[in-house]
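In this view, the complex is presented without one of its protein chains, the others remaining in place.
The first chain written gets the first letter, and so on, giving A and B; residue counts start at 1 in each chain.
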Amino acid sequence: MEQGPLLKVENLSKAFGGVQAVLNVSFALKKGDILGIIGPNGSGKTTLANLTTGFVKPDRGTVRFKARDITGAPPHKIANLGLTRTFQVMRPYHSLSAYKNLIVPLNSPRVRQTRGGKLGDTDAVAIDILEEIGFERDARVPYKIAGSLPLGYLKRLELGRCFALNPEVIICDEIFSGLSMSEITSMIPLLERIQMDGVTLVMIEHRLRELFRLADRVIVMNFGQKIAEGIPLEVMEDPEVKKAYLGRERA
Amino acid sequence: MDILVYGTVNSVTFALIALGFTLVYGVSRIPNFAHGSIYVLVGFLTYSFINDLTLNYPLAVFISLIIASIIGLIIYRFILIRLRGLPASEIIASFAVGLIILEGLRLQGIGGFKGFIGPFYMLPNFIEGKVCILGVFVNYQRLIIIGAGLAMIVGMSIFTHYTKLGLSLRAIAQDEHAAMMLGVNSDRTAMISMSIGSALAGLAAVTILPLGNITPEMGYHVLIYALAICIIGGLGSWWGAVFASFLLGFSMKLSTALFGAMWESVVLVGTIIFILLVKPSGLLGKQKEFEERV
Partner (left out) sequence: MVDETRRKKRLDRSIKVRTEGLYALSSWTEMLYLILPRALLIVGLLTLPLLLDMYWQRVLCAAGIYALLALGFDLLAEYVGLVCLGGAFFIGSGGYISGLLNAHLGWSALFCIPIATLGGAIFSTLVLIPALRLRGIYFAIISFMFPMFARYIIIALSIFGGTEGISALGTLPNVWTEIYLILVVVIIALFAIRRLVNEDIGLILRGIKDNDQAVKASGINITSYKIKAVFIASLLGSFGGAYLSHLYGWLGISLFAMDFSILPIAASVMGGMGTLAGPVLGAFALTPLSEALRGFGQLRVVIYCFILIGFIVYKPEGLLNYFQRKYHQFELWETV
């Protein structure tokens, strides 16, 4: 059954003071896609994620999710519709244990609806998710205070927290950054599994090689504008993109 | 006319009261709840210097201001420095210091100290007499308040824009970590801001207090007004505080003229709630919608 795009962003713009962080960016997301968003530092990728998920209100433009206008809606409403995100700076509930971190999203109205009227036992669901994100290997980890976990675990916990919401779209903001090669290789199957479960992923990334293994399509941003969109390897051949990444002389 | 002249006096009074608090909060994110106490303390110090030590007036004022700034410094150096980044503890500790000062002023019988109780304490006017402006009689002290207020506003903006120290204060206010990387000592600037803020509270005290009696209770009122102005103007916003002072100063005078003096506090509370409902971060305040740094 072919439908309209799941998420459709049109002419989104936002300026902070005099800095145009995002300018007239449009993109559309089909169900089951993995969309990559790449671009040099400060090109407005994270702001784009903030605008889409309602954390920052756009100056202009619209965001439509499942054909519904969600521009400027508060983040928790957007999350309840099924569009959630991870954060670039890890934000665990540092005084709670890893497994209690997952209880929080399990209490959202969305989970209560999608997992069946009354959520039987949040603990049981939380344990399932812990297994999903690979915390089961070390029995002590789920009981450790989240603030004391290493970065690799935190990133997976962050994904788990999004996944607990039973979302349709997850925007991952630099989920690979700061991870070692081996941690990334263990992260990729997790992302693939999440996608298999029917979650559409948007990945904001700097690690192009790893991203290109996953992404079906990428958007390239520079100075707040979208400069290219397409199949990963083709996009990288685009002279504009080369210029943005390598500088003018080399292009 | 009455409203115009006295409204201005009122507004500048508020501005004088609030600017010290705003400065400290704006630079070092410290809510200095001892602000009101320092205000009252300077009043009593000046009074004692004049009456008990028979110093002449300007000297007494000068020494009290120095003492105020030293107290600000001490509060930061010995108490607040250990609590940086814990806003709750900062508030509680600075408020406790304020309470110690205020209630300490009322202590009696320790070391022959009589305690400042009762409405017998007044500072002399700088210049006696009054003048007729726009058909309204205004005494010189009120004009001095306006002068001092304007001088303070202008002086502080020159200080923060054109001197090295002032620029480093602003740098810390804008981005603490970046400023520290450029060699601005965050603790030192916070300490300086506390002492300048306290001196400003003292300056406000010596200009405003000659208009009435000094009582320890005033410490609470001054603190409340300073907080109210900063909330309305936006915490830490310099011009927001000035703007809010004028808004409050005139609206309170107007309400007095229209409905009677008792409605002043109702107007004050109403304004605060209204501002919070309409623009929660205050008139010129910037509450970052979303903050994320790597």
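The rule is simple: a contact is a pair of C-beta atoms (placed from the backbone, for glycine too) under 8 Å apart; a residue touches a chain by one contact, two chains touch by 3 or more.
All values reported here derive from a predicted model rather than from experimental measurement.
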Touch criterion as defined above, residue of B:57, B:159, B:220 or B:250 at the omitted chain: B:220
Option touching the unshown chain, where A:13, A:46 or A:84 are the choices: A:84
Listed residues B:53, B:66, B:178 or B:276, member touching the removed chain: B:276
Hidden partner chain, touching residue among B:74, B:99 or B:254: B:99
Residue of A:8, A:31, A:60 or A:100 touching the missing chain in the full complex: A:100
Contact set of subunit B toward the excluded chain (per top definition): 31, 33, 79, 82-83, 87-89, 91-93, 95-97, 99-100, 103-104, 106-108, 110, 220, 224, 227-228, 230-231, 235, 261-266, 268-269, 272-273, 276-277, 280-281, 287, 290
Positions on subunit A where the hidden chain makes contact: 53, 55, 74-77, 79-80, 84-87, 91-96, 100-101, 103-111, 122, 161-162, 164-165
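Basically, only the chains that are shown with their structure count from here on.
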Chain centre separation (subunit A, subunit B; CA means) in Å: 46
